[in-house]
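Below is the structure I would like to discuss, written out as structure tokens.
The other protein chains are all here in position, but one chain of the complex has been omitted.
Right, chain A next:
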């Protein structure tokens, strides 16, 4: 069969093909793709480890304070005259907390790097707050519960300060313009 090299290859092109790769390639590829996704989640967590840690501390603190307050409430029988003081504290801390929360919320969600549950926890009136508030209504004279409520406000403010400090380090103070830019980039 007289043929030259190139025409031989063209005519027998398919005969030069081998069967496909072994299944181990897809298996390894799939593991890699799965790993990549896990890696990104871990990396996101790593990037925001500080915020996650502070929120965890806040939750634990609130839970411990609440537990102590509840446990000791029978022993505390103070007078209802403390309620006006608590009202003042509530107004003072709520204003400060809301101011800081507004500053934090000015950053795009992806910059905060927190999931919806964590963002919900940032709100002033989260589940911990509501529980403390109810306890206080039921036991207005209880010093432990009052202390827990004040401590809750303070921890929240500390947390927001830390988050804002970190955000300031990474970026200039956000403006409507920069937020739009972030959104455009996304």
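The definition used in the following text is that a residue touches a chain if its C-beta (ideal position, glycine included) is under 8 Å from a C-beta of that chain, and two chains touch if they have at least 3 such contacts; residues count from 1.
FYI, contacts and distances are computed from a predicted model.
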**Prompt:** Absent chain per UniProt: "histidine kinase", "ABC transporter permease", "2-oxoglutarate ferredoxin oxidoreductase subunit beta" or "RNA polymerase sigma factor"?
**Reply:** "RNA polymerase sigma factor"
**Item:** Chain not shown: contacting residue from A:28, A:63 or A:91
**Value:** A:28
**Message:** Just checking the interface: what residues of chain A touch the absent partner chain?
**Reply:** 1-6, 8-9, 12-22, 24-26, 28-30, 32-33, 36
